[in-house]
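Every protein chain of the complex appears in place save one, which is left out.
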Amino acid sequence: MALLQPRRIPVRTAAMLAYHTPILTEDLRALGIPAPWTFGLADRVRFGELDALGHVNNTAYLRWFESFRLPYLKARQVTDYGPGAPRLVLRSAAAEYKVEMGMDLDYVVVGRARAYRRTSFTMEFAVYTLDPAQVTATGEAVVVLLNRDAPGRFPIPEAGIAAFRDLDGAVAEG
Amino acid sequence: MALLQPRRIPVRTAAMLAYHTPILTEDLRALGIPAPWTFGLADRVRFGELDALGHVNNTAYLRWFESFRLPYLKARQVTDYGPGAPRLVLRSAAAEYKVEMGMDLDYVVVGRARAYRRTSFTMEFAVYTLDPAQVTATGEAVVVLLNRDAPGRFPIPEAGIAAFRDLDGAVAEG
Amino acid sequence: MALLQPRRIPVRTAAMLAYHTPILTEDLRALGIPAPWTFGLADRVRFGELDALGHVNNTAYLRWFESFRLPYLKARQVTDYGPGAPRLVLRSAAAEYKVEMGMDLDYVVVGRARAYRRTSFTMEFAVYTLDPAQVTATGEAVVVLLNRDAPGRFPIPEAGIAAFRDLDGAVAEG
Partner (left out) sequence: MALLQPRRIPVRTAAMLAYHTPILTEDLRALGIPAPWTFGLADRVRFGELDALGHVNNTAYLRWFESFRLPYLKARQVTDYGPGAPRLVLRSAAAEYKVEMGMDLDYVVVGRARAYRRTSFTMEFAVYTLDPAQVTATGEAVVVLLNRDAPGRFPIPEAGIAAFRDLDGAVAEG
């Protein structure tokens, strides 16, 4: 679409949280979220995520970890989700619930690869509410890379290993 | 929480969309979203909203309309969701699907009261993707106000009627 | 798996509702569900379908209609969901909510094609609770058949048209 002039976009003040946009180390620290976290995504609790008890349902956190993994793994060059990319399969997922969350709360999901093998890796996650930063839940997941159209495993790309190791301090296992 | 200095918040450039924050008339027009819309909320398609065909599932749009209604009805002074507020019950909901939507798309849900009676009102909705603004779905819902702890209907507060009429051009019915 | 003897299956008494299995005309009438309904599927409300107000959320009904459509359209020979089958796309969906539903309620979704054109058809739905049979919601949907791997529409197969007409009394439109 040709535009004669730049589109005017709703301006956000600096006091607004950057939803759906990677929040990197320096900005995480400014929000009070400590090391080792280097990558975060902010969102807000929706009505549909509450259960009949009025709190965020236990399954919603796994959705949040899933929504985190997709851009994170692209940023870490593990996959570009293209036709030649591996199929990423969840081997396990877990959450610990520490503080109940309610409607309309802003939160930041942070996550990182903690350990890797040749064709799989272990991630850990935390959910933070803000002002002050407080952990409401943590989580873990093991992801396996499979060949897309054939049996067998797919090795984590070198660039992904390097990013896990250099940016997130992940350690080699096995 | 006492802070010695202002907290540094991740700064958004003017090119970012204001998710989860009411987008009002002037900013909607800047995004290419025309009259009669005066209230919008932006969000981004999540992986969990796709179905096995890879497109946003038909039920997700009703979730989006629901997530829109809550802050909209507060802004229009129909309810403060407090203990003395009416119980808002959905009488009907409908969606028309015009363009399939995929992963990670930004969208703006807009909505307004189109008509009102003493204890119920009709809303209409649209979903826009941007650059250029394009309607991907429309919707409608009829909401009824009930007494919270007693049988019978609850009249729409005067301030709500005025807001529906003056801000959204809603018309009296029945 | 070779079995020396028939597997013993948990036996249901005649007093149990046949969940997830098409319930046809005679059995629908026995449950108190009247004409024109000729095809039903029973299920039970789950905790995860309740919202924070403790009632079945408005979006759940559209899920139920969707879960109904899939086996119904196979039974009516509109599609076998195979590689040569059309792509079925929802043009619109709607629900009217008549009675609030709670946890663990048994219900039967009934539906039928009401009208058809060359490449699209209109369905209507109802949700019944039992003892006595009571309509808690109704719905409607327009489904369009598209070519799977090419632009353009796909005509409803002759066998599907015949089934819509002969079994459900659907009428030709347009």
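Going by the order they are written in, the chains are A, B and C; count residues from 1 in each one.
Assume contacts are C-beta pairs under 8 Å (C-beta built on N, C-alpha and C of every residue); 3 or more make two chains touch, one makes a residue touch a chain.
Quick caveat: nothing in here was measured; it's all calculated off a predicted structure.
Novice: Of the residues B:Leu70, B:Met103 or B:Leu167, which one touches the chain left out of the display?
Specialist: Per the contact definition at the top, the residue touching the missing chain is B:Met103.
Novice: Of the residues in chain C, which ones touch the absent chain?
Specialist: Contact residues on chain C toward the absent chain are 1, 7-12, 14-21, 23, 27, 30-32, 43-44, 46-48, 63, 66-67, 70, 131-132.
Novice: Write the list of chain B residues that the hidden chain touches.
Specialist: 47-48, 50-54, 57, 59, 103
Novice: For the chain that got dropped from the picture, name the residues of chain A it touches.
Specialist: Interface residues of chain A facing the absent chain: 53, 58-59, 62-63, 66, 87, 89-97, 100.
Rule of thumb we're sticking to: only the chains that are shown with their structure count from here on.
Novice: Between chain B and chain C, what is the gap in Å from one C-alpha centre to the other?
Specialist: Chain centres of chain B and chain C, defined by C-alpha means, are spaced 30 Å apart.
Novice: Just give me the whole-number Å value for how far the CA centre of chain A lies from that of chain C.
Specialist: Each chain reduced to its C-alpha mean, chain A and chain C end up 37 Å apart.
Novice: Mind pulling the chain A residues that touch 2 or more other chains?
Specialist: Residues 47-48 of chain A each touch two or more of the other chains.
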